[in-house]
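Heads up, one of the protein chains got dropped from this complex, but the rest are sitting where they should.
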């Protein structure tokens, strides 16, 4: 186990970039995190398992971020943030998917660094995704 | 890192109050948790980012609690529970938001105490929320 970070994400920051910056500044190479909060807008995505590409879904109104589960690992030598989110509107209705971009209204992140593991991403032929190296 | 608690929540208890009691009894001041289970009913909410108030959404029928992510910190000198939930009905359809109140049918909570951090909430002008004190 490594460090534990509790982060109050900056208002108006973009969540993926914000977490990548935190990782770089703290030299975090492997971590897992959960977050809750609210986003002003977002771009989420669905991965087409046959065509091997992401289909983007714009979220243009404010939503509660009711769940954000993700991890940090190294891809192409840099910290890579992988996160999935569930977003709810004022009726409690939900849109969810892979998080491409989220403009933060407010967000609380709980991040756990995982020491002693080496975990690089590399291209996987079968899925077309950058998966953790099984080695 | 502090203590780890695995909690079988009491049938018919209200989840937020139940967790606050656990925190007080165990003198937990900062923690993070996840939970799954089922609720008999609930009250969830959406925060209006412009008007700065919560809009409440009543959930009057039994739902699976498919995700509950939250944390404990200190607000006005007492443990404050902040949790977001995703609830699913018998068709697998979902309502989600900030958890105001949840009557527990059954629930399993995994709670991690975070020692050595001081984290009080105070009013934030920009969002109108009680956010973690940045210092």
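Think of it as A and B in the order they're written, each chain with its own count starting at 1.
Operating definition for what follows: a contact is a pair of C-beta atoms (placed from the backbone, for glycine too) under 8 Å apart; a residue touches a chain by one contact, two chains touch by 3 or more.
Just so we're clear, the structure is a prediction, and the values are computed from it rather than from any experiment.
A.B. asks: Tell me where the left-out chain touches chain B, residue by residue.
C.D. replies: Residues in contact with the chain left out: 1, 4, 6, 8, 11, 34-36, 38, 40, 62, 64-69, 86, 88-94, 105-106, 108, 110.
A.B. asks: Could you list which residues of chain A touch the chain missing from the display?
C.D. replies: Considering the whole complex, chain A reaches the absent chain at 1, 30, 32, 34, 44, 46-50, 55, 57, 59, 67, 69-71, 82-86, 94-98, 114, 117, 119, 124, 126-127, 129, 131-132, 134.
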